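For reference, the structure I am asking about is given below.
A single protein chain has been removed from this complex, and every other one stays in its place.
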Amino acid sequence: MNLAAVGLGVAVAVGVLTALAAVVVPAPMRSTVTGAGTALTGAAGVVAGIAAMTGESFTVALPALLPLSGVSMTLDALGGLFVAVTGGVAVAAGIYGISYTRSHGLDARLVQAVFPLFVVAMLLVPAAASVGTFLVCWELMALTSLLLVVAEHRRRPEVASAGRWYAVMTHLGFVTVLVGLLVFVAHAADDSFPALREAGRQLSPGVAGLVFVVTLAGFSSKAGILPLHAWLPRAHPEAPSHVSALMSAAMVNLGVYGMVRVGFDLLGGGARWWWLLVLALGALSAVYGILQAAMSTDLKRLLGQSTTENMGLVLVGVGAAGLFATSGDRVLAGLALAAALLHVIVHAAFKTLLFLAAGSVLHATGTRDLDALGGLRPRMPVTTAAFGLGALAASALPPGTAFVSEWLLLQALIHGLPASGTTGGTAAAIAMPVAVAAVALTAGLAVATFVKAFGVGFLAKPRTAAAENAYESPPSMLAGMGLAGLACVVLAVLPTIVLPGVATAGSVALGAGESAVTGAVTLRLVGVVGSLSPLVLTLALVAALVVAAGAVRVVATRRARRVARRVVRLWDCGAGPLSARMEYTATSFAEPLQRVFDNVVQPETDVDVSHHEESRYLVQAVEYRRRVPDRIERRLYQPVLAAVAAWGRAGRRLATGSVHRYLGYGFYTVCGLLILLAVTR
Amino acid sequence: MLSLWRKIRRTGRVAEPAPPRPAAPPADRMPVELAGSVQIRHVDAGSCNGCEVEIGSAFGPVYDAERYGARLVASPRHADALLVTGPVTRNMAEPLRRTYDAVPRPKLVVAVGDCARNCGVFAGAYGVAGAVRDVVPVDLEIAGCPPRPEAIVEGLRKLTGR
Amino acid sequence: MNETLFVQLLNLACGALLLTAVLVLWRRELAVIIRVFAVQGVALAALVAVLAAREESTELWAVAAGVLVLRAGVLPYLLRRALASAGEARRETRPLVNVAASLLAAAVLTLLAYAVSRPLVELAPSAVTQAIPVGVTVVLIGFFVLVTRRRALSQLVGFLLMDNGITAVGFLTTSGVGLVVELGVSLDVLLAVLVLQVLTARMRETFGDTDLDELRELRD
Partner (left out) sequence: MTALGIVGGVVQPVLIVAGSPVLVGVMRQVRARLEGRAGAGIGQPWRDLRKLFRKERVAPRGTSEVFRAAPLVLMATTTVVAVVAPFVTTDPAIGPVADLFAVVALLALGAVALALAGLDTGTAFGGMGASREMTILALVEPTLLVAIFALSVRVGSTNLGAIVSSTLHDPARVISPASLLAAVALIVVIVAETGRLPVDNPSTHLELTMVHEAMVLEYAGPDLAVIEWASAMRLFVLLGLLGSLFAPWGIATAAAPIALLVGVVALMVKVGLLGVALAAGEVFLAKLRLFRVPELLAGSFLLALLAVAASFFLA
């Protein structure tokens, strides 16, 4: 019997049952049932995914279930990786949701019922084996997530606008994917993936390029890649936090899945310019996303923008892999793709943790504004620890989780230079240094961003009453965070336990090849020189820490060794006590960076100084306001929106409201068509 | 650049030769922990800036108090000794106390100048809270209005014991 | 001389060319810029000399000497004179593109130069031709300086930078455009410098400044 099939079947069954149960059980029980059910669904998904990654793949075809093409499912290693990731996120989010939804008045039937369905849809997308099935699951995922995003629209008006943005963009994305795949299907025997795989080999470059670019647009909008990212920093913050975690850690990955599946697996590699395009988009998104995050003062928005950054890094890996594959360097291609997929996994882990922690902050203080937070450490220690762990992971510093994947990525890029033997040609020679610089800048800015988020948000003194009387979250939320944190720690010290699976997943895309990375404790790159051992690194750090602490105890004399430190007031230059208003806020922390990147982000700052009426030399108050608008949005979206509005106005002139006129339109059209037919015959 | 280099070469060493080490004060006053290195935080408790000028020149190249292991620092947390100048005005009494609290033990207070020792010409003025010793315990006093840099350097050498 | 030493020296000369070009872009004080330009002249002369030593051609040696005299001696001297008479405008205050951005632009230009000169290199890949991108980079950076600087003098330096680059490329492609050509080039460069110097002098008399944006006033 096939574990992957059973796992996926159980996942779907439990998910649907949970949805039904959520409709029938009374309100007090509802969130518990949903949470537990969703967690079970996720767990089953994890089992299925891991089974698939270890080589158990299965295929089922249910022709009757859906008109036209029917449903056909195949779970291979590549899909399995994404299924496992989604399942893992769902477990944490489900458990977390039990008390989060209850305390946030989210236990309405609809919301509770849709939540497990969202998970099921995301589990099914990577398992779809025909265009029809894929599109149906994709659309189901889009709709359910939309319903969850607007869950709180009654309480907060901004949710509605975020929902509109999300609805429009996700459906435009769906349309592009639809068009792209239909063009593809038109050249194939039928719409099943094997048939497409056949067709993809002898597709003309022009058509293949068209298919790739069009689908790329759709997938990249789902992954929040520039320039189609505008919905992400809106929708992710406004959704309930456990939904944000699911969207930001699981849903965006499926965009990457689509690219890899279509670009590598179905279209079979393709031309070099595709991957240069992907690489460029990835690098741009990474730098731009983290730059926006560095300026942002809204905790959840910051996390959303950092999602754009991380997906950008993943795309850099994917693009590099494609570049190497097209220039025939299988070793480096495997390495780059492994780096990208590993980054998908680790990003899922730490982004879940961060969003759940942000959710508890929201739960405890009711605000997401970093400038209003601070001093949470004594009040909510577990959450602080969780966010600290997540921040360390996200800033790609050892012993952090993302450090390993970024190290792999950099290794792939560095060995991609012609000087070191690959046949990348001029393109690679130009692309690699730029990519390395972009990744490096991203890493540096990420450090600054998460130091800001953690240091300003959780340390120091509370800046408002809301932060003053914050309190720790209920156990189930802590349990959800704990699971995610555990995943982060394991991935940080022993990424080698997932790397074999990652390698098999990559081999699905690139064709069979030996694993790019080997080693149980030490990562050893195959084919190129390079090795790193996160476990040893961590142990060395801990050992050094212990030694240093001991040495200080020994060296320091009796007076210093006296255990109790003398508690003193903060050094306030002898003047009155320091108040929270004298602290650095997130805005002031980001100010130097903002000035450095002035030309790029073009912030809108205004300072109004109000004077005393007696004398204009006496300043009464100084008010400083800063907005960092999304430039790309302003340049790209507003013209489009304006054009649409203009069309709408034009259309209104036709629609006068008289029924006869409407009927008339129909009549004229019919006649026109008939005339056209008559002429063309 | 070159001109500066030439100037450096032409000037050479301007620090005056070190005078003989002063007689060490009774050991009970000077904690042994501070042997050879004393970080100093300067507090102007309301002086006329005469003493500041002299302190400045005491740490300048000519007298070069740093060669005896004394150094001016930016925060009382880093300091071992407070260098207090001027009579303590009412507004500076509390800040002076706080600065004293901020210094980690063992700590010393040096009152520089006559004003710091006994309010000098400002004695009895309405804005003056008193001499330094009325506010914080004083371990060493350096007389003079203002004290000459040699005197200040000698006092500091008593602290560092070099 | 043996191959490796030749390559080493060649590469060093090219590195110096590149570095000096970057410094011209980096620094603000006109005096420093002129000094750097003189250094670049030396580097260029060294490049030609290395080639000459390779070919053992007296003609190239002569050219190297000429380059040294003109670009490390005469032109800097003229520029310095122009600067001395330029009055207090001794710094390239606010160029059209700020320095950090123009440095990043230079980075892009370098990669561009590499990309465009790749086919040239592949025609006859050798240590000499592989240095062509350096020359092209210098040309592009020179052009960039010419475009983005305000002071007439620094624009002049940009122009000369371009010329240095062109000369370098010339020598690297066909090791040795004949003596005559080089003489001709040098002469008209000299001419251009003199003309521009006169121009700047006139401008200063007219506007009391050598900020070329002032020339807009001539239109209306």
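A, B and C are the chain letters, set down in written order, and residue numbers restart from 1 in every chain.
Here is the rule we use: a contact is a pair of C-beta atoms (placed from the backbone, for glycine too) under 8 Å apart; a residue touches a chain by one contact, two chains touch by 3 or more.
All figures in this text were calculated on a predicted structure; none of them were measured in a lab.
**Student:** Mind giving the shown chains that are in contact with the missing chain?
**Tutor:** A, B, C
**Student:** Based on the whole complex, identify which of A:165, A:324 or A:454 touches the chain you can't see.
**Tutor:** In the full complex, the listed residue that touches the missing chain is A:454.
**Student:** Tell me which residue among A:65, A:568 or A:619 touches the hidden chain in the full complex.
**Tutor:** Reading the full complex, the residue touching the unseen chain is A:568.
**Student:** When the complex is taken as a whole, what residues of chain B touch the one chain not shown?
**Tutor:** Here the touching residues of chain B are 1, 4-5, 8, 11-15, 18, 33-39, 61, 64, 66-69, 71-75, 77-78, 80, 104-106.
**Student:** Kindly note down the residues of chain A that lie in touch with the hidden chain.
**Tutor:** Residues of chain A in contact with the hidden chain: 294, 374-375, 377-378, 395-398, 403, 407, 410-411, 414-415, 417-421, 429, 433, 436-437, 439-441, 443-445, 447-448, 451-452, 454-456, 459-461, 522-523, 528-533, 536-537, 540-541, 544-545, 547-549, 552, 555-557, 559-560, 562, 565-572, 578, 580, 582-584, 588-593, 595-596.
**Student:** To test your reading of the contact rule: which positions on chain C touch the chain that is missing from view?
**Tutor:** Counting only chain C, the missing chain is touched by 4, 8, 10-12, 14-15, 18-19, 22, 26, 98-101, 103-104, 106-107, 110-111, 114, 127, 130-131, 133-134.
Going forward, only the chains that are shown with their structure count from here on.
**Student:** Can you tell me, using the touch rule above, whether these chains form a line, ring, star, complete graph or other shape?
**Tutor:** Line.
**Student:** From the C-alpha centres, identify the chain that is farthest from chain A.
**Tutor:** B
**Student:** How many Å are there between the centre of chain A and the centre of chain C, using C-alpha atoms for each centre?
**Tutor:** The separation of the two C-alpha centroids amounts to 49 Å.
**Student:** When the C-alpha atoms of chain B and chain C are each averaged to a single point, how far apart are the two points in Å?
**Tutor:** Distance between chain centres, rounded to whole Å: 57 Å.
**Student:** So what's the Cα centroid distance for chain A and chain B, whole Å?
**Tutor:** 59
**Student:** Could you tell me which residues belong to chain A and also touch two or more other chains?
**Tutor:** none
**Student:** Would you mind writing out the residues of chain A in touch with chain C in their complex?
**Tutor:** It comes out as residues 426, 429-430, 433-434, 599.
**Student:** Using the touch definition up top, name the residues of chain A that touch chain B in the complex.
**Tutor:** Residues of chain A touching chain B: 557, 559, 566, 568-569, 571-575.
**Student:** Quick check: in the complex, which residue numbers of chain B touch chain A?
**Tutor:** 33, 75-77, 94-96, 98-99, 101-102, 104-106
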